[in-house]
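Removed: one protein chain of the complex. Kept in place: all other protein chains.
Every chain is named by a letter (A, B and C) in the order it is written, and numbering of its residues begins at 1.
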Amino acid sequence: MFKKVLIANRGEIALRVIRACRELGIRTVAVYSEADRWSNYLSYADEAYCIGPAPARESYLKIDTILDVARRSGAQAIHPGYGFLSENADFSHACKQAKIKFIGPSAATMRAVGNKIAARQTAQKLGLPVVPGISGQVDEKQVIDFGKQHGYPLLLKAAGGGGGKGLRVVREEKDAAKALREASSEAGHAFGNSTVFVEKYISKPRHVEIQVFGDRQGNVIHLGERECSVQRRHQKLVEESPSVAVDDRLREKMGETAKKIVKSVGYENAGTCEFLLDEKGSFYFLEVNSRLQVEHPVTEMITGLDLVQMQIAVAVGDRLPLKQDEVRQRGHAIETRICAEDPFSGFAPATGEVAAVRFPAGPFVRVDSDLRIRSQVTVFYDSLVAKLIVWAEDRPTAVDRMLRSLREFKVVGVQTTIPFQIQLFQNRKFRAGKIHTHFVDQEFDFKDVKEEHHEEAAILAGALEFLRREQMTPKYASPRPISPWKMAFRDDL
Amino acid sequence: MFKKVLIANRGEIALRVIRACRELGIRTVAVYSEADRWSNYLSYADEAYCIGPAPARESYLKIDTILDVARRSGAQAIHPGYGFLSENADFSHACKQAKIKFIGPSAATMRAVGNKIAARQTAQKLGLPVVPGISGQVDEKQVIDFGKQHGYPLLLKAAGGGGGKGLRVVREEKDAAKALREASSEAGHAFGNSTVFVEKYISKPRHVEIQVFGDRQGNVIHLGERECSVQRRHQKLVEESPSVAVDDRLREKMGETAKKIVKSVGYENAGTCEFLLDEKGSFYFLEVNSRLQVEHPVTEMITGLDLVQMQIAVAVGDRLPLKQDEVRQRGHAIETRICAEDPFSGFAPATGEVAAVRFPAGPFVRVDSDLRIRSQVTVFYDSLVAKLIVWAEDRPTAVDRMLRSLREFKVVGVQTTIPFQIQLFQNRKFRAGKIHTHFVDQEFDFKDVKEEHHEEAAILAGALEFLRREQMTPKYASPRPISPWKMAFRDDL
Amino acid sequence: MKFFAHSNGHDFELDIQPERDKLLITCNGKQIVLALDEAKWSIRTAFIGDRRLDFGWDRSDGVYNLHIEGIEYEVVVRDPKTESLAKVVGEGPAASQTAEVKAPIPGLITKVLLKAGDVVKKDQPVLCLDAMKLENEISAPRDGTLKSIEVQPGQAVEKGQSLFVVG
Partner (left out) sequence: MKFFAHSNGHDFELDIQPERDKLLITCNGKQIVLALDEAKWSIRTAFIGDRRLDFGWDRSDGVYNLHIEGIEYEVVVRDPKTESLAKVVGEGPAASQTAEVKAPIPGLITKVLLKAGDVVKKDQPVLCLDAMKLENEISAPRDGTLKSIEVQPGQAVEKGQSLFVVG
């Protein structure tokens, strides 16, 4: 087992990996940018090193600096989390050169599958179904020609990454140029690779992905699916397992397809095969995410496994701790991503200092978050501030548990998406499982309830100001303590 | 389903029941004593009523007042939690008279099994093994005679309750009188019933209990065992399931025994049959706890069930949601009770205001607690401030997860038992499962580590005072911001 | 005690009087009874009439931040004297002929594509604003000349901060 592991990430995923390490008795090395100097996750690590200014390009994406910290601190392995360098083959390669174990696939594997175009080609060679499209850098003319051939809308996708970055839907020919320019620029910016490709846009598809795991001995298992159809502008909002659209037979079929793809490239460690599932139950391979996913807790709750600890064990060289027929799924798990965004202002990023935070708790409720009182939410990184995960024996119970938990959850001082999610989990179509990737953008009717509470906000602010002034310079004779429960709760009993 | 439920309890268990109700769409009515006026659980309820002064006898034990609140608020049912009125047959009866459903067994059932003496007699009639003893109020002479006949030590137990109250071990004849007087007084004080009985004290027994559940249709199931052998002065500190000493065969045998006992009295709702398990694997029935146990989360984590929601469903008149052969146990769960007590001063109760609290989190970690920043810990109630529950596929992994979680857990401002528990979960015998009910009192060597940190405390306090004074009246020219991470974390990189 | 409260364009006139352990409040002419707990932290409980409300609050730079059902409200509370003063100050010069473009979201300026003095067309990109890893092109709202560019590449901007002016 490793003695010391460096976590090349920040926030909730850094904390998640630190926790996994601590349970295994591994010492942890955290890194931070200047903007994260007082972030919560650092206080859980055994050591912490500053790696540069706030912008990710100058800190969390600095391969040399991170490897330098690893060497100096004596870390034997690096866990990249998700995002940042997690799918960067050069980083995986540089780690190997530096004789530091990268906890994830090899550079060669990443190159074979991590890039969307390469992954498509791999799948096609294996005879597996993919969505029609052009694999390779496209120019404006090619996009327009493809549109003429297959019809609109089209999808532009960054070859090098995920998470909605470098993604653009093109609905009309006239938007093609701007979309291609933006996608390319965003992709270059986020992944250091501006290659963009084009494909046919399937209507009302479900996004279903299969968690896979491979070890150095060549064993590969899958841990079932996650349905991530509830997305807003290609950003996942809700992930769940099992999918209402996947039965045991389809699960096995998709699972075996996923295993085939990753086996063909000698995949080691955790990975995810993404598929589109159309309304007829046909599935199309999309890509392999060669890293731990944001939504991995959903699979953990269903299988009882600790995926991060499995990643570490596999990286050490251990065999997978279980065989395919030993994988047992139980119940239903749902995750939702709480983001610092204002759903009442088009999901504009919200920033500021957190005045108070109250996490939900209780049976089968899990919160993965780096928030605490006085946390700073800045513009520099992803807006994800917490993942709320619930488990129950069945989906309806899990949805009720999610709603209860969302109503308990309070982040005071920074607007979050919670009001949006409270409406979402009450939505009839969602509860009936009638979801697809355009559900939120096209069918879900978010009600602006903000207007309902301005009066209450004004009354409370006025009352607080009144009490503040009374405390400073009392004007009312012998003010009795405000003991409202006495009145409001009728304790004249 | 009920529309509104009153919770006749406080603290973490009130919060636990409120959460279960909210998921079922049931409105909740909380009650509170004057000492709990600002307690956390109230803010989760839909209504809250003051029921009297701080002492429990004048508030949480006031049957008439609580029923009055139930009537006025329109509550259709009352959940008693644990402790207080939860095993009070008169209360169950009074609820029935008031046409308010008591979520628990009937008064008749409680009288048949809730009282230790009656429960013993019931078990004896069914031919089930019990520990030798005298069932019925004993006087000093009877205790001394019993001691002469069976040898010391003896155990004095309150007939009416549990949780270590009214319990005394008598090791020598000369201690009998005082112990009897104290046990009797404590029992009367705590349960309104000063009856005390005596029995033989079995050496190195394990405390193993079986969770049972009955519905109105007469179905009874058991949900496996919990081992609660780790106790300090008869107060449970650690509960786990499964027990290392119980295999499938023994589980079935004990489970069937427990079911036989509760079936014989037409038991409805949740209950627990307590057994002593001796070193040879023989078990002796002790008593039935006719309520939800403090340690019920252990069973929830193993079975995936929400026991409180099951209690409510059964109280409504629903059938049990599963049959015995549908009960599935998975993995290993451990709970430990975090108490506001000072392990460095003989576990003296600690009180005061909580300056900060940091709960552990992460996969398969659950905290049931009513603590929050600025919570007041008072002398009026139980010292339990949090239950920390972890789950893992196996016991060693669960113990490591527990240790990691304990180290994350911070309650600043009030001393808790956490340092004790950190040592306990590292203990070799504990980790090997070599535990019995006298393990903590007789074998576990708690190391007083408090002395190791006085110097650090002094240095930190001095530094904080220095910085405070510098902030008020700076004396050092252009004081640079204290940015220690820079230095300490060697960011000369 | 009289107050004026403003929550994102919604204006309220409040009159607050303590009455035993509650507050009698007239809000824009409507009578309300308010009861408030004394919890010593940023999450508290109130009764507005019969309605029970858990809310969060904070006060910084004299502005109240109220958190109600997951929604953040910024409320400015003024006494009558300050209110009349604010009214006078608030009446600035009439809207000019120029169009000032402000940051729609907080973020980081990654690119500035044009310079002051350049002629721009409506919808022509002027600069790129990177927020939470998504890049947004900010374009000219109408044809004209760039009067000024207020930001530089690498600069972090707050929501509402001026980016450039088209004249």
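In this text, a residue touches a chain if its C-beta (ideal position, glycine included) is under 8 Å from a C-beta of that chain, and two chains touch if they have at least 3 such contacts.
Here the structure is a predicted model, which is why all the values come from computation and not from measurement.
Asker: Among the chains included here, which ones are touched by the excluded chain in the whole complex?
Answerer: By the stated touch criterion, the chain not on view contacts A, B.
Asker: Which of B:311, B:383 or B:405 touches the chain that is not shown?
Answerer: Considering all chains, including the one not shown, the answer is B:383.
Asker: Which of these touches the unseen chain: B:143, B:156, B:314 or B:418?
Answerer: From the options B:143, B:156, B:314 or B:418, the contact with the absent chain belongs to B:418.
Asker: List the residues of chain A that touch the chain left out of this view.
Answerer: These residues touch the chain not displayed: 38, 42-43, 46-47, 372-374.
Asker: Tell me, which residues in chain B touch the chain that this view leaves out?
Answerer: That gives, for chain B, the contact residues 55-56, 163-165, 178, 182, 185-186, 189-190, 342, 344, 348-351, 355-356, 358, 379-383, 406, 409-416, 418-419, 422, 449-450, 453-470, 475-476, 479-488.
We adopt the following convention: only the chains that are shown with their structure count from here on.
Asker: In terms of Cα-based centroids, which chain occupies the most central position?
Answerer: Answer for the innermost chain: A.
Asker: Specify the chain most distant from chain A by Cα centroid.
Answerer: Computed centres place B farthest from chain A.
Asker: Between chain A and chain C, what is the separation of their C-alpha centroids in Å?
Answerer: That gives a centre separation of 30 Å.
Asker: Return the residues of chain C touching two or more other chains; collapse runs of consecutive numbers into ranges.
Answerer: 37-38, 41, 43, 52, 54 - these are the residues of chain C that touch more than one other chain.
Asker: Got the chain B residues that touch at least 2 other chains?
Answerer: Those would be 42, 47, 372-373.
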